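Next up is a structure, given as structure tokens.
Apart from one protein chain that is not included, each protein chain of the complex appears where it belongs.
Here the chain labels run A and B in written order, and each chain numbers its own residues starting at 1.
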Amino acid sequence: MLQCDLPHNENDAVLLAHGGGGRLSHQLVEKIIKPHFKNSYLNDSHDGCSLPLNLIHNLAFSTDSYVIKPLYFPGGSIAELAVYGTVNDLAMCGAEPQFLSCSFILEEGFSLKTLEDLCQRMGRAAQECGVQIVTGDTKVVEKGQGDEIFINTAGIGQLLSRRKICRSQIQNGDAIILSGDLGRHSLAIMAQRQGLELQSKFTSDLAPLHRTTNSLLKSGLNINCLRDLTRGGLASALFELQDERCLGMTLEKNKIPVHEEVQSLCEIMGYDPMNLSNEGCFLMFVPSSDQEETLAHLHHLNHRDAAIIGHVHCRNSYISIKNELDVETLVDWPLGDPMPRIC
Amino acid sequence: MCLAIPGKIIELNGEGLQRMGRLRFGPITKDVNICLVPDAQVGDYVLVHAGFAIHQIDKGEALKTLDLMENCEIKNEIS
Partner (left out) sequence: MKLVDEFRNPILAKKLLNKIHTSCTRHWKIMEVCGGQTNNIVRYGIDQLLPRTSVSSVELLHGPGCPVCVTPINMIDQIIELSLQHDFIVCTYSDMLRVPGTHLDLNQSKARGAQIYPLYSPLESLQIAAENPTKQIVLFAIGFETTAPTHAVTLLEAHRRQLKNFSLLVSHVLVPPALDFLSKNPNNRIDGFLAAGHVCAVQGLNEYHPLSQRYKKPIVATGFEPLDLIQGILLCLLQLESGAFQVENQYRRAINEDGNHIAQRLVRTVFTVSSQEWRGLGVIPDSGLSLRPEWAEYDAIRKFQITKVIPSSSALECLSGLIMQGLRKPMDCPHFGKTCTPSNPRGATMVTSEGSCAAYFKFRSPGVQNASM
């Protein structure tokens, strides 16, 4: 007698068949993923979606992939990161984020309960940001070929003005403003990995930034460039902002906000706060004539640690920092992620 | 070489090579092996390298050193 070989999912783990495009795939999307992303675009259940954009200015478009471990950390999870990360990238273009896509690559054996929880968190994060997740995809790879879950989100949003906001707009003399203190996201991750207990309730700075950037853009302030700090930290962000004009940037160490917890982490593990990651902090480049007003605006929006940390110049093409002893030295751009040292 | 930083002992447990201390580094707490400094007590500061306390820190000497620097009275205290 023939047996039906359709896998019967009585356990709580992702199976290869969930990515096979058949009934189990459909069930996964309809029962676990879509309910948490609730919107009419998803109800069409089509290969893609058509969106009413009513563009006045250009469209901003960004994408990012999220592979973080651990999946959950103090202050959030890969879910919120996947939403806020792309929302923030759009915000740094000077756009109002509107729509996101979401692709999952799941490892066979990944907990369905965890997947549902992450989808729920993504849905909440999207709602909080005022964006909708309107299209997506799900694939499953064999056990050992992935690492639990990878998420990609791409996003679009309308620019708020015709004014270009990018590194080519950075000018000689611009003030460099940081919206918050360094290294909180790294600390939240490291604390779990290294068994560090934190005296106070210290969490990642993971947060959407678009409401802040929108407010700044609508205020009429001259903003030449915005850039959020993610992996690679402040140092990487600054190096990536240099273009073929090779303007120099000089920072002042005593102006860079670093909380005591992060400083202690750096002392223990041998890190430099400039290389630690943030997920809710950004750089602004504004004409020095606007620096005080911009700073006041940030403080007013509750970015209490915002500070003017340096200026752009054309004396040379280096990124340098004036340290505690008033000596100017070059900022290092490390090759990769910070790792604990014994030396 | 030899990255090592001071931490304050707030708790002790275990014995011999497994003697452990809970140390405070500013607002961060971490467990560290204390077997190399068995005489260290709660409240003492120790120097921590690669997850081990390697020497006690003499707070009195630290203050004396800072005083000397403050007054820049460098007497050649040759050992």
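Following the convention adopted for this analysis, a contact is a pair of C-beta atoms (placed from the backbone, for glycine too) under 8 Å apart; a residue touches a chain by one contact, two chains touch by 3 or more.
Everything numeric in this text was worked out from a predicted model, so none of it was measured.
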item: Shown chains that the omitted chain touches within the full complex; value: A, B
item: Which of B:I10, B:V42 or B:L66 contacts the chain that the document leaves out; value: B:L66
item: Touching residue (missing chain; options A:V14, A:V83, A:V140 or A:M269); value: A:M269
item: Missing-partner contacts on subunit B, residue numbers; value: 1-6, 8, 17-18, 25-26, 33, 35-38, 45, 47, 49-52, 54-55, 57-59, 61-62, 64-66, 68-70, 72, 74, 76-79
item: Contact set of subunit A toward the excluded chain (per top definition); value: 194, 248, 260, 263-264, 267, 269, 315-316, 318, 320, 323-330, 332, 335, 339-343
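What we mean here is this: only the chains that are shown with their structure count from here on.
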item: Subunit B-facing residues of subunit A, complex; value: 191, 194-200, 202, 260-261, 263-265, 267-268, 270, 341-343
item: Contact footprint of subunit A on subunit B as seen in their complex; value: 1-3, 5, 24-31, 48-50
